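All protein chains but one are shown at their positions in the complex.
Right, subunit A next:
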């Protein structure tokens, strides 16, 4: 059977306590006291270093860099009645209203289709992006000055020796 005690029943024995046999809590109590003293010393040390509760902003002999907001927001000024009117920014094709704008845009560019040839001049691969460039890039026979110096007669002589 489960033994239960109400708060009132337990309180009746408050002053009749005895520690478990062989138990000594003096070490624990001293340790808690020592921790309190050590933590107080740490706090005091911190206060001596930073009497204002914070580190000096120029503690390292140069001024801190405070970054300014790059995008400063300009709010409209209130009117005579103290009201501010803000314009709602238009979202690109994000709503039903946007769909109309999108269709208008598509219609406007429908007939102005521009054929663009890809430029692979600066691309690392030697493979042409456009297959028609294969023809343009094909090796061609060019004039070679050394070939031109060779006499036709030499060829004939060689043929005679054989």
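Here are some notes:
The rule is simple: contacts are C-beta pairs under 8 Å (C-beta built on N, C-alpha and C of every residue); 3 or more make two chains touch, one makes a residue touch a chain; residues count from 1.
As a working rule, contacts and distances are computed from a predicted model.
The subunit not displayed here is recorded in UniProt as "Eukaryotic translation initiation factor 4E", chosen from "COP9 signalosome complex subunit 3", "Eukaryotic translation initiation factor 4E", "E2 ubiquitin-conjugating enzyme" or "B30.2/SPRY domain-containing protein". Contact with the chain not shown here comes from a single listed residue; of A:6, A:108 or A:142, that residue is A:6.
Residues of subunit A that touch the chain left out of view are 2-7, 9-11, 13-25, 27-32, 34-39, 42.
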